[in-house]
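Every protein chain except one is present and positioned as in the full complex.
Moving on to chain A:
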Amino acid sequence: MIPGSEAFVTRPVDPEALIRSLPSRLQVHTVSQQAIDDLDPLTYEVVRHRLWSVTDEMGETLKRMSGSPIVTDANDFDFTINDEAGQLVQVGLYNTMLIGAIDLALTWTLQNRAVNPGIEEGDMFLCNDPWVGGGLHQNDTVVFQPIFHDGKLFGWTSAVCHEPDLGGTAIGSAPIGNVDVFSEALPTPPVKVMRKGELQHDIVDVWVRRSRVPMVVGLDLRAKVGANTIGRQRLKAVIEEYGPDVVKAVMKKMMNDAEHRLRHKLLSVPDGKWTATGYQDQAFAGDRATHKVVLAMTKTGDRLLFDFTGTDPQAGVISCTLGGCRGGIMLAFLPILCGDIPWSASGLMRCFDIIAPEGTLVNATFPAAINRAPLGTGWMIGNLVAQCLSQMLERDFRFRDNVQASCCGTFDFACVAGTDERPKEPVPFLNVVMETVAGGYGARPGRDGINTGGSFCIPMGRVPDAEVTELLYPLLVLWRREEQDSGGAGRQRGGTSCAVAMTPHGTSLPAHVIMSTSGKATAQNPGLAGGYPGNLGHDVIVQGAAVDAMLARGVIPTDLGELAGEADATQCFATSMLSPGDVLYMNCQGGGGYGDPLLRDPELVARDIGDGLISMAAARDIYGVLFDAEGRVDAPATDRLRQDMRQARLDRMTIGSIIEGRVEPGEGQPVDDNLVIVGDGDRARVGCRHCGQALGDADGLLHVGAVEGESSMAGPIVRSDPHHFVDEEIGFIQHICPGCGTALHTSIAPRDGKQTISGFALA
């Protein structure tokens, strides 16, 4: 850490202590507990609904005024209403990661701006310093304002969105080399972009001057100012109508209410500890290593602890700040645990603690490069939290509907920049390929994952039509489809991912391509309960594909195999050229499967074949389903094949020791699709729900078999040799019941990696 940089690091604080620390010139409006208790249900509901409509209008304003497709199409933005201490009362439903960082920026501002230059009516602050808060990387720029009533600080509103470029050494402010923060966009701690209701043109100029797209950045700034202005006008109207004390009491009660409801829910699931480990292959261009994030989630009573001890040191451009870590947690925590509770986020956040060792991927210190924080470590944290929460919720049948295998584990970023020769005067163009938002969702115990469901962290995200891409850029979209075999195999199949292929059209010049992603050698989108991961990311630039000649012959290719040239997978971090006739192909990750694919209803496999979502080879080799000459499921042959496949696993498995004995599968408490706990206390045993084989004793360790091999054993979800990306040994590892051969856990990870299954360590 650079000495002096610690002044720009925000840590969550007790809101009451924060308010007490403020200078006396900053008068603060608050209400007593009595006022909160005295609220009648009618007033509470009426005002709560009004506050919802205020945030709703802020979001609409931001979206309509923004000039960036990142906001208008990809919905990478959000907005909040906060109380006087900056606590999140009401948040938007767009990029849920941003929610975890916004309150930190307000905390820092109250701590560092109250005396000089002061926090006053008519101010608006701008901030893009991820150590301070407000966003996950510098591209996330937040604008927030204090709201005063009768001279007292009543609350705050904020609006944040991703800016396409804020300077630095690379387009998009996203250098991919082994750099530090000084190659990225300059982090800007909170500065007053508005004073006394007047936009400060000097600050605006300093702000837009750094960008390669100053017009868009200026427009987005106005959009965020506009959203805050609408928020202030509307909030003041609510205060006028109902009185400040009532409105504030409602704000406090909203957070308390959310907190109590979540605590109540947590109390009703068993205590325990669940762990998950994720790997990012490559942290920068030229890197050949994997970088792991380790999460141990402990649930005690009505509290959760997210402990990231054991996580690798910060590296390359993929690390995140503490704000990013909280953001990553929120992306899974909100939808999986709080879908039925209003997102008064600060109330919800009171229910968990975080241990995030400094200097690691999950809490990087200045001057680490962090431009890929939201897509890298932040996103990975979300997927790990989702895995742990899902395993916890599986323990209670009432919450099984919220169990979900991992969704697509990152965003495959590609920026294509070149010259558009279609207008009379050629113009430059820059296209961030958005189709890779369309990843698969994870499978659930009761249903398949959503095909091309999108990115779990941006619930309201979308991808553009091919016609819009072709209208805006000199590109021809050759195909855009749900890729076959991309959904993780399982009793319930993971959602398929989108594949897109495009070629230059309307330019004679080569375009420049920058790509960054991860999850090409290891699976960031694992299944649950033995389900397979979704496909690994697979991006290809085919140079010399000669597509222009094919089109001229009346042939439209639909597969990389039909193209001339070399179709090598690009590295996670890469730069390349795309010339006329070349093809850029991108296939983001599918969703993980749930349960052993050998347990999938063969008729559902047949339906997937009919729909073209899986291949005949996958049906046979992964699902063990055979068809007769008419294409109907051959049930006896399928049964035989599945029995043979289980036996083959048993023949191949290695195991330390097998526990003698059986459990009665019909009794006890199910743990997941495969495991059951029978008896309690010292006499508790874990067994297989399918065959009754005892798998674990009171020591809590599972005695199960392991089948290991090349990652290609996972089938068509793996399309490249992991050695193409990293030096470590990456393999397919499947843990099975030594009694019946049912898959309990399936992963593609470093061979020496530690595994746990539904909260149980392995013997």
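Quick note on the criterion: a residue touches a chain if its C-beta (ideal position, glycine included) is under 8 Å from a C-beta of that chain, and two chains touch if they have at least 3 such contacts; residues count from 1.
One rule holds for everything that comes next: contacts and distances are computed from a predicted model.
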{"item": "The complex's invisible chain, by UniProt name, from \"Heme exporter protein B\", \"Modular FeS cluster scaffolding protein NifU\", \"N-methylhydantoinase A\" or \"ATP-binding cassette domain-containing protein\"", "value": "\"N-methylhydantoinase A\""}
{"item": "Residue among A:Ile19, A:Ala35 or A:Leu219 that touches the chain left out of view", "value": "A:Leu219"}
{"item": "Which of A:Ser183, A:Asn371, A:Gln404 or A:Gln755 contacts the chain that the document leaves out", "value": "A:Gln404"}
{"item": "Which residue of A:Val477, A:Leu599 or A:Ala749 touches the chain not shown here", "value": "A:Val477"}
{"item": "Selected residue (touches chain absent from view) among A:Ala35, A:Leu509 or A:Leu551", "value": "A:Leu551"}
{"item": "Per the touch definition above, residue among A:Arg25, A:Arg209, A:His264 or A:Arg398 touching the missing chain", "value": "A:His264"}
{"item": "Selected residue (touches chain absent from view) among A:Val46, A:Ile171 or A:Ile655", "value": "A:Val46"}
{"item": "Residue numbers in chain A that touch the chain omitted from display", "value": "40-42, 44-46, 48-50, 52-53, 56-57, 60-61, 63-68, 72-73, 93, 194, 197-199, 215-216, 219, 222-223, 225-227, 229-230, 233-234, 236-237, 240-241, 257-258, 260-261, 264, 335-336, 339-341, 343, 401-402, 404, 422, 437-438, 447, 450-454, 456, 459-468, 470-471, 476-482, 498, 501, 505-506, 551, 554-556, 558, 610-612"}
